[in-house]
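Yeah, one chain of the complex is gone here, protein chain that is, but the others are all in their spots.
Per-chain residue numbering starts at 1, and chain names A, B and C are given in the order in which the chains are listed.
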Amino acid sequence: MSSMWGNFIKLSIFGESHSAAIGVVIDALPAGKALDLEKIAAFMARRAPNKGKASTKRNEKDQFEIVSGFFEGHTTGTPLCAIIRNTDTKSQDYDQLKALMRPGHADYTGLMRYGGANDHRGGGHFSGRLTAPLCFAGAVAMQILAPCGVHVGGHIGCIGDVYDAPLDPVAVDGSQLDALVNATPPVIDPGAYEKMMALVDNCRMQQDSIGGMVECAAVGVPAGLGSPMFGGLENVISSLMFAVPAVKGIAFGEGFGVCNLKGSQNNDAFFIENGKIQTKTNHHGGILGGISSGMPITLQVALKPTPSIAQKQQTVNVQTNQNAELEIVGRHDACIVPRAVPCVESVLALAILDQMIGGQKL
Amino acid sequence: MSSMWGNFIKLSIFGESHSAAIGVVIDALPAGKALDLEKIAAFMARRAPNKGKASTKRNEKDQFEIVSGFFEGHTTGTPLCAIIRNTDTKSQDYDQLKALMRPGHADYTGLMRYGGANDHRGGGHFSGRLTAPLCFAGAVAMQILAPCGVHVGGHIGCIGDVYDAPLDPVAVDGSQLDALVNATPPVIDPGAYEKMMALVDNCRMQQDSIGGMVECAAVGVPAGLGSPMFGGLENVISSLMFAVPAVKGIAFGEGFGVCNLKGSQNNDAFFIENGKIQTKTNHHGGILGGISSGMPITLQVALKPTPSIAQKQQTVNVQTNQNAELEIVGRHDACIVPRAVPCVESVLALAILDQMIGGQKL
Amino acid sequence: MSSMWGNFIKLSIFGESHSAAIGVVIDALPAGKALDLEKIAAFMARRAPNKGKASTKRNEKDQFEIVSGFFEGHTTGTPLCAIIRNTDTKSQDYDQLKALMRPGHADYTGLMRYGGANDHRGGGHFSGRLTAPLCFAGAVAMQILAPCGVHVGGHIGCIGDVYDAPLDPVAVDGSQLDALVNATPPVIDPGAYEKMMALVDNCRMQQDSIGGMVECAAVGVPAGLGSPMFGGLENVISSLMFAVPAVKGIAFGEGFGVCNLKGSQNNDAFFIENGKIQTKTNHHGGILGGISSGMPITLQVALKPTPSIAQKQQTVNVQTNQNAELEIVGRHDACIVPRAVPCVESVLALAILDQMIGGQKL
Partner (left out) sequence: MSSMWGNFIKLSIFGESHSAAIGVVIDALPAGKALDLEKIAAFMARRAPNKGKASTKRNEKDQFEIVSGFFEGHTTGTPLCAIIRNTDTKSQDYDQLKALMRPGHADYTGLMRYGGANDHRGGGHFSGRLTAPLCFAGAVAMQILAPCGVHVGGHIGCIGDVYDAPLDPVAVDGSQLDALVNATPPVIDPGAYEKMMALVDNCRMQQDSIGGMVECAAVGVPAGLGSPMFGGLENVISSLMFAVPAVKGIAFGEGFGVCNLKGSQNNDAFFIENGKIQTKTNHHGGILGGISSGMPITLQVALKPTPSIAQKQQTVNVQTNQNAELEIVGRHDACIVPRAVPCVESVLALAILDQMIGGQKL
């Protein structure tokens, strides 16, 4: 419901783009887990702006303060709360947005939902900035999962029609995923990234933006995690994934490619080797019947182009109830995809942590 | 969690393919809503097998009995429970499946999840048959929504590489959706359906199966429904959608197409006409920031090919822990997509009903 | 929400007093647990009517049919659903109740809640009969807990001012609780029971009814179960207990007696013996800070007198909106307390099972 989520752990994310602070409470975390705060900060820095050509100029440090649930270097098991102060906010940038609904943004739907009471500045609670506490939580989840052998990592699948080399759904392993998490930029093929950035530059010069895809994987997830029906891993992951602004689609394993596959192509043959049951291929993306097979979990997420573009746009003035034109000023990403990678990783890590606890594997 | 779902209404689905019965409890339904049981039966018949060339020969009538929550033709507001007896079950068909894990099925993951205690016959609780109570619930939801002007309908988007004509995301209306729900088969272009069935026939003759896509829409959803973050319409819908077996991906509006769109292309310009705010295009699929815009809600769902194919397949015998070969006998769909249409409609209707209640629009 | 409950297991109870059937779905039960159906039936028989002088003459056998989630003598881990057909229903007994609100019953509040759409016959979903599926679920829980050394049992604490001998909160053990569960009637002091029944007889002859108290305990619960704040054992147990009709109060350990105790009296001193930490006394009822201490969990539940009495009563006719008189006919318990004992035991067992799973002790 609203900004809380979870089954066996629970998240509560709060804050607006221009409120005093944003943050997250993580409830029901396992106790006694060591957390490396510098590593959390490094992970969060991947999401923060000023990451180069694709990114907004807003100078947010995303400096978090843990105010509870952390004692002598470890989780206490009681609610872990971290807050991030909002500092570099220029609210006047947004004054016209009380009247003019930005196309592709939640200004109009938020107005309909909250009757005008919600904080419109910078998108308020709808702001992409709210992914900062999500990434904090994701970094915590990844640090708890790693000692259990579970590793999560992602990369820019594509920007526009420029594709990175894909992850191998069978051969991908923890060290490759860890390397991706530490990589700047998060790509497998650096040459592809250059072409991506050329495309983004081109879009920015045209006062435009561009969409893309993030591919993400988890390895080391034990077989038997998840549930049939509504408690499936795909249900759990996707119920969390659409909290990342701009996400419009999610697909697992072969994804939408299955629409044009035959059963004989898509079925993954089982085999046993050294006592371990695996599949030869991994079209199923590590999930069958909602439950993990022990093979790598793989997914793709579709991200729409940043709706904030500098071009003049047609819209409605809700104060005069008349058609109007809008020119968005301010600091915006021409492509959100690079910064979305840690968000997608966070979602996958949190969902797996949740299910690892539920499955009594942690 | 597991086989319960919901926020403002709650579903509990129970049963196995070969247990005494399957069924559903719908909790927290609004009271005093008239239900037309024949119309429910007609809706469920769309999901039932023996629907022609694409379908299994199993003779299930899906006859439901409402055992509670329905009095003098109306919902009581207390839990509505319907059960469907399992009758045409041939359990011996499945004896080999205790040992031989069917590729693409949940036999192996179910074994890992339940330690061998789950009912393996016909897939047990993982069976596609469990979509019968889902469709019952969906039919109830649609009957409650229709008097509020909300209509839900879908069609076969594609089977393999054969596409139906797409829904127009702006012009689609209630009468077109109602017509689709009543159509046999559920397509816009009958010519496309013939080609689809030719493809399915061809697959069956090759002892194979084929995947596809369902496109679904809802119109009449008031603007302002849903929530940001985890309570978004996309989160709610997808948390339910992956309960439909074979679903591997979901996308809203422009879907994965957004990856290669520019902001100037994907943004939907607002305009006001006769006092009503709308968008000229509908790439956003009726949802912005997790909240409905009042435009048609549109989504696509990717369905993998039926994993039960008659070809010999490689697998593992979990009793001997050796590699093995498997030949699946029995009655199976060569393409599940036509029967999946009412399932997808049911999911969308249930999610909208849930949010209509939460948003106090009902 | 409404008729669903749970954290780590989930219950969904459905049915009305005069609907086709009542029943329960138990979701997320552990897989592979053996269930003895005859023992379940015996447990449920303790709740069923015709148990002697205190009870209604309605002849309900409470015969259950498990329709899912049970295979080859064991739980499958997928939803366990049991239904109980309603057979001995005389709906005409209740015709006047559409107009005349019975004092102490939920006729009026149900009317306000459901706008007249709920099934009024026999109290509908509010009927005490709905404790039959609760007791089914409780019996299942007790059978899963017993092999882990957790035993639950209760007795009639008092009827009116006639008290049974109390449970010793320190010395009570599994064999005493098992004996109580098997005892007919469920009392420690048979002499007290005779006096109770004399009091009940006297009330019935005066066309009246009488309230009472159930005391219940659980032993073998490992220390460390539960959570602080809202996830405490007391919160969990009480959130379920008030589902038993007629319950108006619940108290743990010393209960309301703490109001007049000093800290030096109420504090339970810890000591260690043979490596096991215990408390010398057990005023805390086995729960401190919402978490089990390993000492017996003890609680008392206050049950109001059956509101259905044969005396003429003042009420309102909601069809004429006038004051009116009411004479209730039909079959009713003069004292519900004896039949409430297995209901209270069921609640305690279900809450502990839920928390055992959440605490990964099962």
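Basically, a contact is a pair of C-beta atoms (placed from the backbone, for glycine too) under 8 Å apart; a residue touches a chain by one contact, two chains touch by 3 or more.
In this text the structure is predicted, and so the values were computed from the model without any measurement.
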{"item": "Full-complex contact with the absent chain, from C:76, C:227 or C:346", "value": "C:227"}
{"item": "Option touching the unshown chain, where A:49, A:69, A:157 or A:211 are the choices", "value": "A:69"}
{"item": "For subunit C, the residues touching the chain missing from this view", "value": "1-5, 7, 11, 13, 101, 103-106, 108-110, 112-113, 125-126, 130, 157-158, 160-161, 203, 206, 208-213, 222-232, 234-236, 238-243, 245, 247-272, 275, 277, 279-280, 283-285, 287-294, 300, 302-309, 311, 313-316, 318, 321-323, 358"}
{"item": "For subunit A, residues in touch with the removed chain", "value": "1-4, 10, 12-16, 19-23, 25, 27-28, 31-32, 65-71, 74-81, 83, 113-119, 124-125"}
{"item": "Subunit B residues that touch the omitted chain in the full complex", "value": "28, 78, 227-228, 231, 360"}
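Operating definition for what follows: only the chains that are shown with their structure count from here on.
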{"item": "Distance between the centres, which are taken as Cα means, of subunit B and subunit A, whole angstrom", "value": "26"}
{"item": "Between subunit A and subunit C, centroid-to-centroid distance (C-alpha), Å", "value": "45"}
{"item": "Residue numbers of subunit B (touch at least two other chains)", "value": "1-4, 13, 113, 125"}
